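A single protein chain has been removed from this complex, and every other one stays in its place.
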Amino acid sequence: VLKPVEVSELYACLAAVLKESSSLPEDMPQIKGYDFNQGVDHRALLQSFLTTGFQASSFGQAVQEINKMIEKRLEPVQEEQESCDSHSSASGCTIFLGYTSNLISSGVRESIRYLAQHRMVDVIVTTAGGIEEDFIKCLAPTYLGEFSLKGKELRQQGINRIGNLLVPNDNYCKFEDWLMPILDQMVLEQKTEGTHWTPSKMIHRLGKEINNPDSVYYWAYKNDIPVFSPALTDGSLGDMIYFHSYKNPGLVLDIVEDIRRLNSKAVFAKSTGMIILGGGLVKHHIANANLMRNGADFAVFVNTGQEFDGSDSGARPDEAISWGKIRMDASPVKVYADASIVFPLLVAETFAHNAARLIKEKNSD
Amino acid sequence: VLKPVEVSELYACLAAVLKESSSLPEDMPQIKGYDFNQGVDHRALLQSFLTTGFQASSFGQAVQEINKMIEKRLEPVQEEQESCDSHSSASGCTIFLGYTSNLISSGVRESIRYLAQHRMVDVIVTTAGGIEEDFIKCLAPTYLGEFSLKGKELRQQGINRIGNLLVPNDNYCKFEDWLMPILDQMVLEQKTEGTHWTPSKMIHRLGKEINNPDSVYYWAYKNDIPVFSPALTDGSLGDMIYFHSYKNPGLVLDIVEDIRRLNSKAVFAKSTGMIILGGGLVKHHIANANLMRNGADFAVFVNTGQEFDGSDSGARPDEAISWGKIRMDASPVKVYADASIVFPLLVAETFAHNAARLIKEKNSD
Amino acid sequence: VLKPVEVSELYACLAAVLKESSSLPEDMPQIKGYDFNQGVDHRALLQSFLTTGFQASSFGQAVQEINKMIEKRLEPVQEEQESCDSHSSASGCTIFLGYTSNLISSGVRESIRYLAQHRMVDVIVTTAGGIEEDFIKCLAPTYLGEFSLKGKELRQQGINRIGNLLVPNDNYCKFEDWLMPILDQMVLEQKTEGTHWTPSKMIHRLGKEINNPDSVYYWAYKNDIPVFSPALTDGSLGDMIYFHSYKNPGLVLDIVEDIRRLNSKAVFAKSTGMIILGGGLVKHHIANANLMRNGADFAVFVNTGQEFDGSDSGARPDEAISWGKIRMDASPVKVYADASIVFPLLVAETFAHNAARLIKEKNSD
Partner (left out) sequence: VLKPVEVSELYACLAAVLKESSSLPEDMPQIKGYDFNQGVDHRALLQSFLTTGFQASSFGQAVQEINKMIEKRLEPVQEEQESCDSHSSASGCTIFLGYTSNLISSGVRESIRYLAQHRMVDVIVTTAGGIEEDFIKCLAPTYLGEFSLKGKELRQQGINRIGNLLVPNDNYCKFEDWLMPILDQMVLEQKTEGTHWTPSKMIHRLGKEINNPDSVYYWAYKNDIPVFSPALTDGSLGDMIYFHSYKNPGLVLDIVEDIRRLNSKAVFAKSTGMIILGGGLVKHHIANANLMRNGADFAVFVNTGQEFDGSDSGARPDEAISWGKIRMDASPVKVYADASIVFPLLVAETFAHNAARLIKEKNSD
């Protein structure tokens, strides 16, 4: 039997549990998922993600955010401005795309190549591996393996593992054969023509040399999309440059001219959007450039990083707002997911869905 | 200038970098993503995931694994066996579906409801919230909010947050109004008819009472799919049972009969498949039941847990093989992802894609 | 050469980068780590964590939060209240400790056992594995292995893997030998004495039977600390109960009485603190009980879960505030870390550091 004091405690308990609620705004979206009784309509399914909750909703919001970049991009630009403003972009929205190396190793490369091919993005930032793996894939394929394959056995067979991907070491030998004469030529041009090499110029040149429509950087070269990778020596390219420096020394790769070029892309843009897959350098480099313009207007991050360790990789977009890297009135979106699943789906619902309008715009430049 | 010893070290270095590779099996899949130049064909896009790498490949493998369950399920079963074997399942593959509470709060609920409605799964395991939130959603909606809304302000307004979802506290008051008379009735039946209540029997009864085709458990009731939730008191249901026990004491919920029932589902199945979304109890409970048959034949896990902390939630399927919870010759798949994105896509490419055959099979039972 | 419009854009850029700051409060702690030039003073090192940032600061805040629970616990309680209030706790702060099964498998068990032995916590919630693994360790040891050991090879040898731990299957055979006669006895008592078994009563009985000071639940039995585990059938205990039910049927384990008992612990407490290691049921069950009192006064969560998938496991304490599970004016702490590293260090700086005062208090009860 409860004592009176206990009965009153029980009533307090009931009141805590059955606390009344204030009413929510009438236009607040209700949670509702896709009803498969209407058959499998993938487009409708992906549209239902917005009201599915959790990261499905974040995906839906990322689709909206990228489509805002695209609409801004398609807005007519004043003729005058276009003709006389040397640094200014002709586009209503300059889109910065960043991605880590592993995505070029994966089949996400084909989505990125599509964006470069149709000049749907304006500036690319990636790491050394994000450059070289694209060229290497033009020389020999990458294979599907398993995350759990043993490193020792793979090393004995000369097979390199990237997550669940496998790259035979011979691919890097082929890369060496292809690259060494180009390095010779670069040193020659530096010495004879005074070429001031930077990572972005080197990538532009390699894109021209590969001359292969499967390559992201072939299209970046063709469409004059600058590709920044300040630590370009951090990978197989660096290995080759290291060996080459003993045979034919003297190559200089300057990162100062590139930071000037990258920052100017942000400073002189009408508006900017950032699409960043993964963390580390590619995330910070694009966001930092956008600080130069008091923040990007639009932003979508896709990565698996978490904020708790204080890493820039895992930081929420709201941290970038505190720095002025994203505008205070923007509605940036982070999707917590592996980009290999999310990015092709995002491209389907944004750039590829608007391909006709975007390609027309490009051709009429 | 390098000394001879240094030159030899450089050669060793070159040899390390340019190590030759053994050849890989000829049928090894090459990494290749979707080419948007062929237009947006979502089905082809999702099929390209298998060769996209990382979790996209895991998604592709999960589609294959679930489709194997479905094919096994559709295999003809011997008449004789069917008629005289009381405990045996009539299905060639008994599919266990488990999911955490938050997925019922989200729009994934509609995908789960579809599976229950068409009896595409045979056994369901979820937590208390996974039960009650389904009924509550029949009484009042859940809304889309944001992860960063302040707890204190929400509490003052009587709004409960689940990730980026919002549930007004009034919804729980409505749930109380609905549930209390049913609890009275259950106590009465226990006293007068000797009903031996278990969590699965209570869920069956609530599914009948809700009598609403939006409800997962209405269909589980209609289609006689047992739903297990041994800690059924761990949620709003428990709150209500607690209050009710002061007004009308005596209800007993026994978990022993349910473990016997669940394990028998695994022991007497022809083959089994596990589809488990999230971790914790739902993952362990299904896997443990399958230990009773020396392991499930097929398994797909979708969650964001990691193995490094030794949690069962984050354990890879290979850990379950060591326990005999998955067969040694199985090819289980874990997709590291938020199920809100992945599960509707999985259903699209498996159960919904095979709906015609599966529903025909069900109707001919 | 820049045009005038470009120069003004550059100035805007400079202004964005060199934006002035408002001053911060003077008492704001400055970031400063430990200086090893003063030698290795572990206590001072752990105290420096508070101003080290990221999760080190969270650790420091968790130490403070638990020490607040301890101080509250040590506050004198009015005699009168103590003697006549049957449900009320004699302690100024009722501490709820929850942990997942894997922590009992690990060496964190010794820290937990210490807390139970000296009655430093009042209520324990864990999963089935969190119960049985403690008893099994009294019968045979668990070993250190590796996360990457192959499941198939382990199964062939009858070795079960839990993260990087290994448990020979023979340990479970020994557990069966020990448990079966106790189950017989429990069925007998139910039939002859009308014992109404609940999970907490069964755990109490097993703690008595094991009669081993290495066991957490031996001490919980000795010190009358209730241990709740509503899904007690979800593990080896359930396997044994299942087999036993064919030999000697009839055992009933009721979860209704236990929810009443658990909730009352929260409702009738003077103040409460929650210390929860890991997610899933143990996290939700303790927090839900504290909703019954309009929120815990103190809370520390240690886990590796993330909020982005909307799971209760990964939810920040602020989500619990929206539900009324933690008080609006509380200062709950989440440490994002594997408890195997963090919990022993937390115990060192809190309970063990205050052992003399806490043990004196207990003995003078």
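A few comments on the model shown:
As written, the chains take the letters A, B and C, and residue 1 is the first residue of each chain.
As a convention for this text, a residue touches a chain if its C-beta (ideal position, glycine included) is under 8 Å from a C-beta of that chain, and two chains touch if they have at least 3 such contacts.
No experiment lies behind these values; they were computed from the predicted model shown.
Checked against the full complex, the one of A:Ile112, A:Leu281 or A:Val335 touching the unshown chain is A:Leu281.
Checked against the hidden chain, the listed residues A:Ser21, A:Ser101 or A:Ser200 yield one contact partner: A:Ser101. The residue from B:Gln55, B:Ser229 or B:Ser313 that touches the chain not shown here is B:Gln55. For the options C:Asn67, C:Asn169 or C:Asn248, the residue in contact with the chain missing from this view is C:Asn169.
Contact residues of chain C toward the unshown chain are 2, 10, 14, 17-24, 28-37, 39-40, 42-43, 45-46, 48-59, 102, 105-111, 114, 117, 141-145, 148, 155, 157-159, 163-166, 168-170, 172-173, 176, 239, 243, 246, 318, 336-338, 340-342, 344-345, 347-348, 351-353, 355.
Across the interface with the omitted chain, chain B contributes residues 2-3, 5-6, 9-10, 12-13, 15-17, 19, 53-55, 58, 85-87, 148, 263, 267-268, 291-295, 306, 308-310, 324, 336.
Considering the complete assembly, chain A touches the hidden chain via residues 100-102, 105-106, 127, 129, 147, 149-152, 154-156, 159-165, 196, 199, 230-235, 238-239, 241-242, 245, 251-256, 258-260, 263, 278-281, 284-285, 288, 291-292, 303-315, 317-324, 326, 328, 338-340.
Everything that follows uses one rule, which is that only the chains that are shown with their structure count from here on.
Annotation: 40 Å between the Cα-based centres of chain A and chain C. One simple way to say how far apart two chains are is to compare their mean CA positions; for chain A and chain B this gives 32 Å. Distance from the chain B centre to the chain C centre is 26 Å, each centre being the mean of its Cα atoms.
Residues of chain A in contact with two or more other chains: 2, 10, 17, 19, 53-55, 58, 148, 336.
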